[in-house]
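Let me begin by presenting the structure, written as structure tokens, before commenting on it.
A single protein chain has been removed from this complex, and every other one stays in its place.
Our next item is subunit A:
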């Protein structure tokens, strides 16, 4: 148990198009992580596909980068595709 590593779990739901992060599990190897993820995160019929990724493989942004990374997009409303009239035929986008 002391040597078990942490894995991040991503689950794609029945009607979902993408895998979403749902939490993490401890496991000795990837196969066990997959089983543990199945048992912890798809108990209530949530999923049709699971990814497990070693948490150590994730590179995360840090808090002190926040201003430089995210603040500049605050005043750039033109990046939202909300100024176009969508024809009805296009449907949900």
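As a convention for this text, contacts are C-beta pairs under 8 Å (C-beta built on N, C-alpha and C of every residue); 3 or more make two chains touch, one makes a residue touch a chain; residues count from 1.
What we mean here is this: contacts and distances are computed from a predicted model.
Only one chain is not pictured, and the protein name UniProt records for it, out of "Phenylacetate-CoA oxygenase subunit PaaI", "succinate dehydrogenase", "Sec-dependent nitrous-oxide reductase" or "Biotin transport system permease protein", is "Phenylacetate-CoA oxygenase subunit PaaI". When the whole complex is considered, the residue among A:31, A:48, A:69 or A:86 that touches the unshown chain is A:31.
Interface residues of subunit A with the unshown chain, by the touch rule above, are 1, 4, 25-29, 31-32, 35-36, 38-40, 43.
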